[in-house]
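Yeah, one chain of the complex is gone here, protein chain that is, but the others are all in their spots.
The block that comes next holds chain A.
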Amino acid sequence: MDTFLKKSISRRTVLGAGVMGAAVLAMPNILRAQDKSLKVGVYGGYFKDSFDKNIFPEFTKATGIAVESVAEPTGEAWLVQLEQAAKAGAAPADVSMMSQVAMLKGQTTKLWTPLDLAKIPNSKNLIDRFVNKYPDGSVAGIGAVSWYITLVTNTDVYKEAPISWAAFWDKANADKLGLLALVSNSFLLEITAKTFFGSTNALDTEEGLLKAFDKLAEVKPNVRLWYRDEAQFEQSLKSGEIPMGQYYHDVTGLAASEGHPVRSTFPKEGGVQDSGCWALSRASKKVDEAHIFIDYMSQPAIQATLSRKVGTSPTVKRELLDLSDKEFAAVSSDIEPIIPRYDLYTTKSDWLNQKWTELIVG
């Protein structure tokens, strides 16, 4: 079976397999027996459900490659599992959606198989920053989806939408904020730097970071909840218990469309744009299938579908998409985003974590 998989697959084979795949889809028993399959790791819960429903069946229909989706935990638990499995030569998933920090950490142990862009022609559609590269220039991962963290408010409590992140520092908002509890997922240092020190370049030096920490300490009296779990904050935001905070633009929009009194605002300094990459574990033997999958996912049409059905922001250039202005505004914004300083979370992670914990716990 290995030799079969190592053979490069021509376009014709793919098309042929597509027809075959469509034919066998009608017969689930045969589907299970077929060789061409790919295990894809996506964040469990809403993401996995949406992908299972809206994306993977279409992919199988188009390419004949059956997808077995694996629910991955958020945080870095999945990275640890992939790493340890790879040491044993196993891959719990061939392709996984990984956060940017996890991508960089995986790079240090060469966990990701370098991708061949010649086999991913659609990669030319991507916005440059969504191609994740090894220091030597080889490609470690390709942008899968991106999402925004924005300034959210309860519309019953705040009749007017705030316009700047500086609202977090407003003394009038004492004990009213819900913020993410970790330095590496709240990106509050970046927000502080952009809002008060011009840009995230202010975080280049240790002095700059300490200045940002000092500024951030002023927010503490306004924070009622430091949350790790999204549900913790979302419920309180909807009820007005905690009427302001940082949260995900897509989920807030979804809640607003269901009639909850919440709104998501892109502050004038920009929303925080975080993203996930598709990356291939070095223990995986499904290199060809993985390239086909990543290429498929990088098509503008698929990215548009993701925006419409899953609510993620596209990783391909705006002009290639057929999204209407309203559809685009629902998932993104033309205001220049704040891009997290992922490099800091690998080079200074322990120092940042220690300072951060002392800041919020102490």
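To be clear about the criterion, contacts are C-beta pairs under 8 Å (C-beta built on N, C-alpha and C of every residue); 3 or more make two chains touch, one makes a residue touch a chain; residues count from 1.
Quick note on the criterion: contacts and distances are computed from a predicted model.
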Refer to UniProt and select, among "Diguanylate cyclase", "histidine kinase", "Putative spermidine/putrescine transport system permease protein" or "Xanthine dehydrogenase family protein subunit M", the name of the complex member that is left out.
-> "Putative spermidine/putrescine transport system permease protein"
Touching the left-out chain: which of A:Leu79, A:Leu115, A:Val262 or A:Val331?
-> A:Leu79
Taking the full complex into account, find the residue in A:Ser184, A:Ser284 or A:Ser307 that is in contact with the omitted chain.
-> A:Ser184
What residue numbers in chain A mark contact with the hidden partner chain?
-> 73, 75-77, 79-80, 83, 104-105, 108-109, 181-182, 184-185, 224-226, 228-229, 231-232, 235-236, 239-241, 346-350, 353-354, 357-358, 360-362
